[in-house]
Structures are given as structure tokens and as C-alpha cells.
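So the structure is just underneath, and the comments pick up after that.
Excluded from the complex is one protein chain; the other protein chains are retained at their positions.
Then we have subunit A:
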């Protein structure tokens, strides 16, 4: 329903909340365009997430759960809402904040300050794992060596592993990430555009990596980005909203803009894309890479060495191109599936590997 234009302009505040019918409507809910009051917004926002958690049985009582916390809006709201719901509905979860310090001066050091404040505000123990400790390199040092091309590849590969290693150190059973409905809708579209049928078939799963060491889940799978921002805004949550200095333009990709345009015409479209993604039936048996372990570090890997070790080897030997694109490395006996990041910039939004589960 193209409601945008249809809605009659009424004087602000003159209308009652269409949920409680008592208080004055304070906002138009992005997902449904209903005019509701702040209190009802908090309630439907939190209740929807609770329902997603219950229906998908995301957590079991007594589990230890790490919340991937970057200090950004998604993870800050996630930490806040999860600790709130855990209390309210007795999930029985042991919650932790888990942050990755990539070593980016002027970006991550500031956002980590936010996470440290969150640690105190929400009373959740925080664990920070740093690239420097794990790999001996900070992103600043990596960029100094390789420049601003392909640096997101390093960051993405390292972060993925760093989260798992941090989770292992915390001895948690699961990791929850702040991926929201917009992110997932975008991933569905991107996988269609780039012909990645294997990822298309699994990118809408709410839990991933169940066969890996520590499964990840996305409690915000059906939560709109706009509502997360709205929630953070009204609740005056303390979050950090600066873009990474090494990929300043990466965030606004063409696919993302398309989704925003769609949302403007029809808010339901974001949910519809996710619905489509869930309903797709993949006919050909898509070959999943065999899972083994890295001969060097023992991390899960489909190759002889895991991607992080290949990249690291390149850095340490002064050959940073190793493992990027089709170059040859220790795994040269097999075709390397890495995609080049530079060609795709215009359609992708989150370059930094955050969507690669």
C-alpha cells in the first residue's frame, strides 16, 4: 500500500495513539506507518523481538551469550533490549559484550569508549579482542602497508575470526549480532545480483554456523533499521555513529539506497524481501565446501590454511597481495573463491565483511 501520500496531514500531536487510544501519538511507526505514542512504540518494538526469540527458540535457559558490540546503534540497542528482555521474561541468559578492536585510530578507539560506557550502564561484562593481540597487526599498520585498496578484505576476514576467538575466550554458547531487517534484505538482493546461489539459500537463516564452533543468531532479523534508530533516539541510548575512516563511502551502497527508496513507497517491502528469501527453493544441490581445520592455527577452514592465516602470511612476508583475488598462496592447488572487492563498490553497502556470516 503506497500509504505515504495517502495519509492525511494532521496537525502534529492532535491524534491519539492508535494502539492505546489514550496518549497522544508521538511518531509514525516506520514498519507499519501507524501513528503511536512513545510508550506503545517501546512496547511493540521490544515485544516483536521477544516473539522472534521465542518462536525461533534462539536461546535456552542457562546459556552464556555474547553480544557482538561495536558501539554502533544496532549493537547498542541489541545489548540494551536483550538485557531488558532477559530480565523481564526470565530467559536465564548470562550476557556478555564482545568487541573487536581492529586498531583504527580515530574510529574504533572512540567507539570502544562507547562500549566501555555500555558495560557500566547495562552491567554487562565486556571482553575486547584486538587484531594486535591476535595477529600482531593493527588495521592502521595494515593500511600503512597495503594502502586503501582491499583493506576491507583483511578487516572482514580478521573480524570474523576474532569474534569467534573472543567468544571462545568468554566460553559462550552463542553470539548475537545486530544485523537488522534492512541488512538482510540487502544481502538477499546482493546475492541475486551477483549470482551467489549458495549464499542466497542461507542468508535469511536466523541462526548460522550451527555446525561451526559457536553459532550466531540475529534477533533483529525482522527489526527495521529506522525503528532501531528511533528507539535509540527516544531512549537516549549512548551510541557511536561515525563511519569507518578507511571506507568512508562504503556504507551507502546502491542496493541500500534502492531499499530505502522501496521502503519509502512501501514499508512492507523489506519484510517481503526477507519472506522471498526464506521461500526460495534452491533446485541444484549447491556444493558446500568441505569443512576442515587450518593446519596453522586450527580455526575452521575449507582450505589447507584458513583465510586469515593466508592474509597474515602475506603481511608478514611483505607480500600483501597474497590471498587477495586470484593470486597464488599456500592454497594454490585449489581455486580461490575470494571475490574482488574493488569492482563491486557501487552496489554494496557494508563493505567491511559484516554481512559475510
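In this section, a contact is a pair of C-beta atoms (placed from the backbone, for glycine too) under 8 Å apart; a residue touches a chain by one contact, two chains touch by 3 or more; residues count from 1.
One rule holds in what follows: contacts and distances are computed from a predicted model.
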>> Considering only the chain that is not displayed, what protein name does its UniProt record carry among "Protein kinase domain-containing protein", "THIF-type NAD/FAD binding fold domain-containing protein", "Ribosome biogenesis regulatory protein" or "Cytoplasmic tRNA 2-thiolation protein 2"?
In response: "Cytoplasmic tRNA 2-thiolation protein 2"
> Looking at the whole complex, which of A:32, A:268 or A:302 touches the chain that is not displayed?
Replying inline: A:268
> Just one of A:42, A:234 or A:258 touches the chain that is missing; which is it?
Replying inline: A:258
> Which residue numbers on subunit A touch the omitted chain?
Replying inline: 1-2, 6, 188-189, 191-197, 200, 254, 258, 261-262, 265-266, 268-269, 271-273, 275-284, 339-340, 343-344, 346-347
